[in-house]
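Only a single protein chain was left out; the remaining protein chains are all shown in position.
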Amino acid sequence: MTQNFSDVLVIGAGVVGCAVARELSRYALRVNVLDQAGDVAEGSTKANSAIVHAGYDAVPGTAKACFNVRGNALFEAWCRELEVPFVRNTSLVAAFDDRDLAALEALRLRGARNGVPGLRIITQDEVRALEPNISRAVIGALLAPSGGICCPYGLTFRLAEHAAANGVTFHFERRVVDVARAADGLWQVTTADGGVFRTRAVVNASGLYADELNNTVSAQKLSITPRRGEYLMIDKQYAGTFRATIFQVPTPLGKGVLVSPTVDGTLIVGPTAEDVGDKSDTRTTADGLRKVVESAARVWEQVPAGGVIATFSGLRAHGDRDDFVVGEAPDAPFFFNAAAMESPGLTAAPAVAVWLAEQIGKRLNAQRVTSNVHHTATWKPFREMTDAQRIAAIADDPSYARIVCRCENVTEAEIRAAIRCRIGARTLDGVKRRTRAGMGRCQGGFCTPRIIAILCEELGLKPEQITKFGGGSNLLVTTHGARPATLGLSPERRASSVESREPCHD
Amino acid sequence: MSERTVTCIGCPMGCRLRVTLEGGQVSAVDGAACGRGAAYARQECVCPTRQVTTLARVRGRREPLSVKTAQPVPKALIFACVEEIHRACVVPPVRIGDVVVKNVCGTGVDVVATMEAGVGVRI
Partner (left out) sequence: MTDVDILIIGGGPAGLAAAIAAHEAGCRNVLLLEREPALGGILRQCIHAGFGMHVFKEDLTGPEYAQRFVRRFHELGLSAQCDTMVLSVTPDREVTAVSPAFGLQHFRAKAIVLAMGCRERTRGALQVPGWRPAGIYPAGQAQRFVNLDGWMPGRRVVILGSGDIGLIMARRMTLEGAKVLACVELMPFSSGLTRNVVQCLDDYGIPLLLSHTVTEIHGRERLEAVTVAQVDAQRKPLPGTDQRFECDTLLLSVGLIPENELSRAAGVRVSEVTCGPLVDEALQTSVPGIFACGNVLHVHDLVDHVTIESTEAGRQAAKYAQGQGEAGIPACQMLQIRDGAGVRGLVPQTVCAGRVADVLPLMFRPAAVFKDAAAVVRLDGEEVLRKRFRILTPGEMVRLVVPKEVLERHAGAGELTVGVEV
């Protein structure tokens, strides 16, 4: 048995892969997780609307409908157990004309068939009573009390941490290039760096790339189109403008542009929906960002241009079957898909993970373990502490008294903890997403130097080795100390600038 | 006779000076709000100089030390001065005004520290 043998190999460390790994860790199974990126949550998980959908959108009877409603029901308990934020802030679907009102009724009926609790259609007055800042163009809405918001990457970090605490091994910067059945019946997974992972079962949670993996082992072909969504993030100063997540009546391309508070107190506006050719094309575009603002204006008349703190885009894995592809591939035993998990993939992740882990457990005749760790330590954010908690935390660790990120009041203790945990941050973005340092209105303007210094101390690296998100995303070039004494001035530049233009006569 | 416009940098006003040159010499300066303008224009058109501010390395310290040329140096020597300053390695303690490089590039101008390094305790 080689070091890289496992019972189950999960490919993809997004929210779905990490949720499956964590559920599998409840069984007496050796579980490995591979990801091509240097951290968890680097794909679709880090850039989406962060909504826990109620479940009125999906066509009844589909995997989407089933896992959405079940996932929504699990979300609160999962977030509580993992100590990550979740708010059931309710969702509204806004209607602007009579046709929309009819569409709301259809949505309500569909939701009821899917088992969504508490759906009702409310009048303009009721909408305005709930959301005083909503546009007067909204004439009614579908109210979904079970709609919520979460932190997708925060959840993923904690799922990975919990999985690791229960024996799951993570391998980063491992891009899978081949999956094949070996002569002995085991799956043999090869990575771009020449690594070979042998495993009894494979879970394909590789997001945008899940079609390629599936198609190497199964004749039941899948096709995934990257569907790009662009977003604007609005500063906390506008927190409270809206309490609910406000959708517009959906179009064939998706749920349209939404306006929602986030669990961090900012507001998110977006996404667009644009099919792109490249599975890594997370560019923002002038057109896309303009469309977001124009479309959101139907709900939020004056999206404050001065309040925008960040723009970004994410890619949803849109499958050609218009549904999730979850379960064992019919013609590839022990190859389990969790594929085409576009929206409501995040919401569905807990339910998909529980169900898949059960299936895999049965197929591998695995026992549930009783020695499982139920709680993994995490740090409490300083900004959420009471005075008494702050005093206690500082007494325990004085670096809790050193604020590094002043927009989000993140302390040095939190940053060090985020690096030192099992699935610890190795990059500036890794620290940012685990602690919110650098995510505020100054976008790291003040705290970046300090975080670079802490990363260097903790990881034994030089400043120029620190990256934004791995790969070649280095933040700095050679430092002063290492600079050659000649300064590297090119003769060409010296000749062309000062001297040649301004001769000195004496 | 030729005319040239230079922007006075003597103060943040940034006066636009019209300089009349005759035979390589400045014959008239127009548009200066104060006396410094004419002097600057003469200097700028005949032998331009600049004060150089840059960084020097300090022995045993990662952070650099900020320094300046105590007087302006000929503009053409800016890069040469910076190179010479970069070659220096300052030994702490350093106080503001301490000479870091003497007679930089033979200009007769010293380079002095503009911040402290290794002096006492900070509050």
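Each chain carries a letter (A and B) given by its place in the written order, and its residues are counted from 1.
We adopt the following convention: a contact is a pair of C-beta atoms (placed from the backbone, for glycine too) under 8 Å apart; a residue touches a chain by one contact, two chains touch by 3 or more.
All values reported here derive from a predicted model rather than from experimental measurement.
In terms of the touch definition stated at the top, the absent chain reaches A, B within the entire complex. Contact with the chain that does not appear here is found for just one residue of A:216, A:237, A:359 or A:376, A:237.
Remark: the residues of chain B touching the chain excluded from display are 7-9, 11-12, 14-16, 31, 33, 50-55, 62-64, 66, 68, 75, 78-79, 82, 96, 114-116, 122-123. Contact residues of chain A toward the unshown chain are 232-233, 237, 280, 282-286, 288-289, 306, 308-312, 387, 390-391, 394-395, 398-399, 401-403, 406-407, 409, 441-446, 448-449, 452-453, 463-464, 467-469, 471-481, 483, 487-490, 493, 496-498, 501.
As a convention for this text, only the chains that are shown with their structure count from here on.
Chain geometry summary: the mean Cα position of chain A and that of chain B are 52 Å apart.
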